[in-house]
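For this view, one protein chain was removed and the others were kept in their places.
And now, subunit A:
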Amino acid sequence: MIFLTVGTQLPFDRLVRSVDDWAATHPDMTVVAQIGAVGTEGYHPKHMESRASMPSAEYDQMCRDARLIIAHAGTGSFIKAQTVGTPILAMPRKGALGEHRNDHQMATAAHFKNRSGIHIVHEDTEMAAAIDTLLAQKPERVELSLFAEESLTTKIRSVVFAKG
């Protein structure tokens, strides 16, 4: 099963459509999509089960059960995927296309991109090939770190253990 999630704040038609197009040619793979409140003008998937939102317990279960999570490049998506140990393929929203107020998801994607189990595409035209590539591989073992970056904990320690 593939779980597509775009958060609940804003629709992300470009991503949803690219995954729906992929699903159309892969009827053997179940794709569940959480697409936010898409208006009548927006894109409604035809080849996958979709809904606006879901309860957090169900959302967590989807993230755990999925072979692959596909998402917008929101911090919440990366943190969730890394917490449950599921590979994630993310595409940042573009401010210029009205997908968000600005391009901050580019920075978020850049921050997370080198971690185990995190994959980024920047264009919807790259989505199908990226999904195929990831599914052709053996399921990844996502290496999770338990703790914050050492530079951060070292900085905090300098205040916690400051000699006063």
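The rule is short, and it goes like this: contacts are C-beta pairs under 8 Å (C-beta built on N, C-alpha and C of every residue); 3 or more make two chains touch, one makes a residue touch a chain; residues count from 1.
Operating definition for what follows: contacts and distances are computed from a predicted model.
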Protein name as given in UniProt for the chain not displayed, "Succinate dehydrogenase/fumarate reductase iron-sulfur subunit", "Energy-coupling factor transporter transmembrane component T", "Oligosaccharide biosynthesis protein Alg14 like" or "sn-glycerol-3-phosphate transport system permease protein UgpE": "Oligosaccharide biosynthesis protein Alg14 like"
Per the touch definition above, residue among A:H44, A:H111 or A:R141 touching the missing chain: A:H111
Where the missing chain touches subunit A, by residue: 75-76, 78-79, 82-83, 101-102, 104, 107-108, 111-112, 145-157, 159-164
